[in-house]
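The complex is shown incomplete by one protein chain, all other protein chains being positioned as in the whole.
Letters A, B and C mark the chains as written, and numbering starts fresh at 1 in each.
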Amino acid sequence: MTKTGVWLIGARGNVATTAMAGARAIAHGRTDETGMVTGREPASRLDLPAVEEFAFGGHDIRETGLVETARSLSESGVPTAETVEAVAEDLREIDGRIKTGTAVNCGEAVADLGDGPPLEDRFGVEEVVDQIRDDYESFRRAVDADRLVVVNVASTEPELAAPDRYDTREAVERAIADDDQDLPASSLYAYAAIADGHPYVNFTPSTGSALDGLDDLARQEGVPHMGRDAKTGETLVKSALAPMFAGRNLRVMSWEGHNILGNTDGQVLEDEANEAGKLASKGGVLDSILPDMGHNRVRIDYTPSLGDWKTAWDYIHFEGFLDTQMTMQFTWEGSDSALAAPLVLDLVRLAAHADEAGESGVQPQLASFFKSPLGVDEHDLSRQFDLLEAYVERHAGSSGTEADR
Amino acid sequence: MTKTGVWLIGARGNVATTAMAGARAIAHGRTDETGMVTGREPASRLDLPAVEEFAFGGHDIRETGLVETARSLSESGVPTAETVEAVAEDLREIDGRIKTGTAVNCGEAVADLGDGPPLEDRFGVEEVVDQIRDDYESFRRAVDADRLVVVNVASTEPELAAPDRYDTREAVERAIADDDQDLPASSLYAYAAIADGHPYVNFTPSTGSALDGLDDLARQEGVPHMGRDAKTGETLVKSALAPMFAGRNLRVMSWEGHNILGNTDGQVLEDEANEAGKLASKGGVLDSILPDMGHNRVRIDYTPSLGDWKTAWDYIHFEGFLDTQMTMQFTWEGSDSALAAPLVLDLVRLAAHADEAGESGVQPQLASFFKSPLGVDEHDLSRQFDLLEAYVERHAGSSGTEADR
Amino acid sequence: MTKTGVWLIGARGNVATTAMAGARAIAHGRTDETGMVTGREPASRLDLPAVEEFAFGGHDIRETGLVETARSLSESGVPTAETVEAVAEDLREIDGRIKTGTAVNCGEAVADLGDGPPLEDRFGVEEVVDQIRDDYESFRRAVDADRLVVVNVASTEPELAAPDRYDTREAVERAIADDDQDLPASSLYAYAAIADGHPYVNFTPSTGSALDGLDDLARQEGVPHMGRDAKTGETLVKSALAPMFAGRNLRVMSWEGHNILGNTDGQVLEDEANEAGKLASKGGVLDSILPDMGHNRVRIDYTPSLGDWKTAWDYIHFEGFLDTQMTMQFTWEGSDSALAAPLVLDLVRLAAHADEAGESGVQPQLASFFKSPLGVDEHDLSRQFDLLEAYVERHAGSSGTEADR
Partner (left out) sequence: MTKTGVWLIGARGNVATTAMAGARAIAHGRTDETGMVTGREPASRLDLPAVEEFAFGGHDIRETGLVETARSLSESGVPTAETVEAVAEDLREIDGRIKTGTAVNCGEAVADLGDGPPLEDRFGVEEVVDQIRDDYESFRRAVDADRLVVVNVASTEPELAAPDRYDTREAVERAIADDDQDLPASSLYAYAAIADGHPYVNFTPSTGSALDGLDDLARQEGVPHMGRDAKTGETLVKSALAPMFAGRNLRVMSWEGHNILGNTDGQVLEDEANEAGKLASKGGVLDSILPDMGHNRVRIDYTPSLGDWKTAWDYIHFEGFLDTQMTMQFTWEGSDSALAAPLVLDLVRLAAHADEAGESGVQPQLASFFKSPLGVDEHDLSRQFDLLEAYVERHAGSSGTEADR
C-alpha cells in the first residue's frame, strides 16, 4: 500500500508518545501487535498500511521533547526504559516535525499545560485554520506521504454550547470567516483536515468533527471521519457487560463507577468543565443499553501515585427473579497509554483503508472503538464488533482467503 | 395457546422448587417476570404459553415436601417467607404429582440424597424407562395438558465414559433392551421423553440428551431437545467478557475462577467424580472464545454458610500493547435459585414454542441459556442472543409488529 | 444492677429504631448479643445493666411511628419482618415517650426531615434547654429509672465554626443565657444531660459534648461523657488495617475510600455542609496512624437502591522494599443499622457502668467505639481495645474470676 503520514493533535501527550514509541518498537522488531485490533482476525484480513511504514508528525502546545515524555512514562512501566532507548533516535526525529498548535476554547486546565503562546495569540480564527492546513501540507511533503490521517489525541475540552449553530458546511465556513471565537480547537483541526481531504479521527470526548456541518463537508468532499472518545477501559467493560443484564432481563437498580487515575488526564478532569464532557460520554453507554436503569454515576478522581495507570471499581446492584437483589463488582487496572495507543494505530490503518476504498462521512465499522460513536446508536460491544466484521467481509473479498480464517 | 405440562427431573430440588414457587407467585400477582428472558424483547414477541397456566409435576428420589424445601430456601432469602406462604397451597398440590425416580449412575453423592429405594432397585433398565413413560403420561392426563415439556434440573452426574457407544437410535434402544447398566438416569429420562414426543431440556451438566443416538431419535420423531448446563452465573459473565479480550487482541495469560457455594450442588460437587463433569463444561467457554489463553482454572468449593448463594471471584491476567501486563477481577454474588429458576420457565416456554412450530432436534436459538449448547460452537453471549433474536424474527412475523420494537 | 433509662436523640431514626427493636428482641429471646462488644470477653466480665431491662424514650423532629420505621427497615432485611412484628407492641409503647426536639443549626437537610415545628420555633435557647431537661426528668420518673443515659444518634450537623468560644463552663452557660443562636442542637442536648447528672454519649460526628466547656462541666459535676462518631464500617476496618502498614514500614502513597449508601444518612450527606463534618472525622484516623501518607480521599455517595446497606470500596496503593509498588483493596458490605445499633446498647451499658463507678469527664476506655474519640489520640483499633481491657481489669476485680477468662 501507499505511504501513510500520521498527524497527531496533542503529539507530545502520553497517548501519542506511546503510540509512536510502540510503532517504532514494532518497526525495530522489539514487540508485536498484541493489543491492536488490526493485529488479528477479522481486521487483519484487510489490506492495511504497515505500522512500520507510518511517518509521524503533529501539533501540540507543549515543548517537552518526546524522549523526555517517554522516559517519564517509563516510570509507570509503559513503555519500558529499554524500549524508550531503542526508539529514542526515532522520537527525536519526530520532535522536529511537531508544530505549535492551538488550544482555543480548551479550558483553563488545558491552556495551563502550554509552554509558549498558542496560535490564537497571534492569529484570528481563519488564520489559525490556514496555518494548520499549511502545517499538514508541509508535513505531507516532507515525509513524502501519499495520504495523511489526522488523529486528535489532545486533552479533553469543555463541552461546546449550542453545537446546532454549526449544522451545515456553510455555517461552519461562515463562522471561520467571521472569526467566531466559540469554535473549539478540535473542530478547527477537524475542519482543516477534512477540507483538505485528510481522513480525521477524534480519539477524545472533545467536539472535533461531531458537528453536522463538518459531516456535511466530509460527505461532500468524500472524506471519511469518525469519533469520538476512545473506549479503552471501564467503559469498554461496561459495553461488554451491560448487554448481559439486558439480555437476561436482570433489572439494574444502580451502577456505580469509580475511576482513579494519576496522569495529565486526571489533572485536567479535576477541572469541572472538562469533566462534564467526559462524563456525558461515559454515561451514555449504559443509558443506551439499559434504558430502565435506576441510577448511574461515574466518578473520576485524580490519584497522583497511580501515574499513567487507571483503576476502575464498578458496583452493579441488580434485581432478578422473585425480586432478588444481587450484586456484581469489578476492578479494572490498566495502563491508560498501553490501552489507548494501539487503538490510535488501528484507527489510522482503518481510516486509511476507508479512504482508499472511497468511503466518506462517518464510519460505522469503527463504532467499537468509541464511547460515543458518531452516527451509530449501537453500544453493545459485540454488535459493534459485528459492524467491523461485516465491513471486513465486504472489503476483504479479493485479498482474504479461506486459509486466513 | 394450549395448556403446558411441566415435568421436572429433580422436582424437589432448589431450582425446581424456586421455579414452581415463582411461577405460582406470578400467577398470584405477587411478582413479575424480571429475570426471565421471555419477559422482554425480543422473545416476548413470540406467542408463548403463559407461566400462569403451567401445570407442574416431576420425579425425585427425595421425599421432603416442597413447602419444607421452600421454607428452607427462604432462610437464604429466595423466595421470601411471605411468598412461600402465599404459594404453599399450590406447592402442596404439586407434591402429590411427584413420583419416585431413578438415580442410576448418578454417583454416591447424589444417591446419598435419596430418601427411599429408587426405581433401579426394583427394576431393570427397560422397566425403569417404561415406568418413567407411564409417569409422564399419567401426569399429562391428570392435568389435561396438550403438551408436556420435560426439564432435567437434578444434581450433576459423573461424566459418562465412552458416550460414542450410543451414537445411533438403534444403539440406545438396544442398550435399554439389553439392560445396559452404564446408561445414566438423565439419559433414561431423556429417552423416555423424546420417544413419547415430549420436548426435553437438560438444564444440568449431566449427559441427558447429549448422545448422538438421542438426537437421532429426536430428529426422527420430530421432537425438539436442548442442553446442557444452564449458564447462570460466573460462566454467564465469562461468556460476556471474554469476547472483549478477544476482540481487542488482549492476550489472556491466566483466567482464575473461584466459586464458593453453600447448597446441595456444592455438597455434590465436593465429590470429585461429579465435579469433573461440571468443570469440563465451565472451562469450555473460555477455551472456545480465547483459544490462545495460557492458563484457565475453575475451582468450586463448598461454603456452608452461603446457603443458596453463590459467590464467584475471577481474576484475569492479560497482556496488551508493548507487553504490558494488566488485570481485571470481578466478584459475582447471586442467589443460585433466583438465577436458575426463571431460565427453567423460559426454556419450557421456548421449547413448547419450538414444538408447536414443528422444530426438531437441537435448538440453536437456545444456545445463550447453556454452558455447553448442543450443536452450537458459538460461546460469545451476544452472538448467542443474536441466534435467539433471529429465531424470533423468523417466527414472530404475524404477531410481532413494528410498534413492539 | 439498677434500672437504666435510655434517652435517644433522634429516636425515630434507623439506628435508634434498630437498637430498640434489637433490645426488645433480646428481651423476648428471639436473638442474642452477637455484634455487641459487651456480649463477650473482656467487657462481659463487668457488672453491667441487662439490655432486657432498658427503658427507652427520646427526642425527634419526625413523627413517623417506630413500627412504621421498623417495617421500612425490614425491607432492607434488618430487622426481619418477623422480628418487627414480635416487638411491635413494645415499640408502640415507646412511641408515647418520644418528645418533639430541636434541630437548631442542624442544617437544611436535617431540618427538611422534620414533620412539625421544632422547639426552637417556639422558644429561645434557654427555654429549649429547660424543655429538654424537663423531658429527661419526666421520662426518668415515668419509667422509674435509677439512672438515665443520653445518647445522640441524630443525623449529622454541619461543623460548628470556632468552637473555642465555648471553652469553659461559664462560656457555655453565658451563651445559653444570652440566647446564642450558634449553639447546635447536639450541644444543647449534651448540656442538658450533663448539667442534670446524666451520662452523655455522642454517637454522631456532630459537636455534642466536644466543647471544652462541656467537658469542664462534666468533670465538675462528676458526669461521664464520650464521643464522637461511632466507628461502624469502613473506618473501623481502616483502624484495624492501617497499623499493619505502619508497623511493617510500608509507605502508603494513596488510600482511596469510596462509600455508597442508601439511607437517610446518605441523603443528608449529599448536603455539602453536613458531609464536611463527616469526612473530617473519617479522614483523621489514617492521618493519625500513617502520618507520612501521600494521599487520602474519602467519598460518600447516595445510592438509593442500597436502602440501609452501606458498601465501601477502599484502594490502598503502597510502596515496599526496593521501591516496589503494591496494592490492597477491600469491599465491605454491611447493614448500617445492624452495625451501629448494638454499639448504642454497649455504650449505654458502659456509660452506666462508668457512672456507677464514679468516673467523670471523657472516658478513654470507650475509644474503640469512635472515629474521633474525645481526649484520646490513639486510633489503632487493637490499642483502643487494650484501653477497654485495662478498664475491665481495673473494675472487674471482685466480680471477675479466673474461670471467666
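Convention: a contact is a pair of C-beta atoms (placed from the backbone, for glycine too) under 8 Å apart; a residue touches a chain by one contact, two chains touch by 3 or more.
A quick note: this is a predicted structure, and the numbers were derived from the prediction, not measured.
Enquirer: Touching the absent chain in the whole complex: find that residue among A:Thr100, A:Thr331 or A:Gln365.
Expert: Candidates A:Thr100, A:Thr331 or A:Gln365; residue touching the omitted chain: A:Thr331.
Enquirer: Looking at the whole complex, which of C:His28, C:Arg92, C:Arg122 or C:Arg248 touches the chain that is not displayed?
Expert: Residue touching the chain left out of view: C:Arg248.
Enquirer: Can you tell me which of B:Arg92, B:Arg122 or B:Arg297 touches the chain that was removed from the display?
Expert: In the full complex, the listed residue that touches the missing chain is B:Arg297.
Enquirer: Can you name the residues of chain C that touch the chain not displayed here?
Expert: Touching the chain left out of view, chain C contributes residues 18, 21-22, 25, 31, 33-37, 39-40, 77-80, 83, 236-237, 240-241, 243-244, 246-251, 319-324, 326-335, 338-339, 341-342, 368, 380-383, 385.
Enquirer: Tell me which stretches of chain A touch the chain missing from the display.
Expert: Touch with the absent chain occurs at residues 77, 81-82, 331.
Enquirer: Which chain B residues would touch the chain omitted from the figure, given the whole complex?
Expert: Residues 253-254, 256, 258, 260, 294-295, 297, 299, 301, 303-306, 311, 313, 315, 317, 325, 327, 329, 331, 333 of chain B touch the chain absent from view.
Simple rule for what comes next: only the chains that are shown with their structure count from here on.
Enquirer: Could you give the separation in Å between the centres of chain A and chain C, each centre being the mean of its C-alpha atoms?
Expert: 50
Enquirer: For chain A, what residues touch not just one other chain but two or more?
Expert: In chain A, 327, 329, 331, 333 touch at least two other chains.
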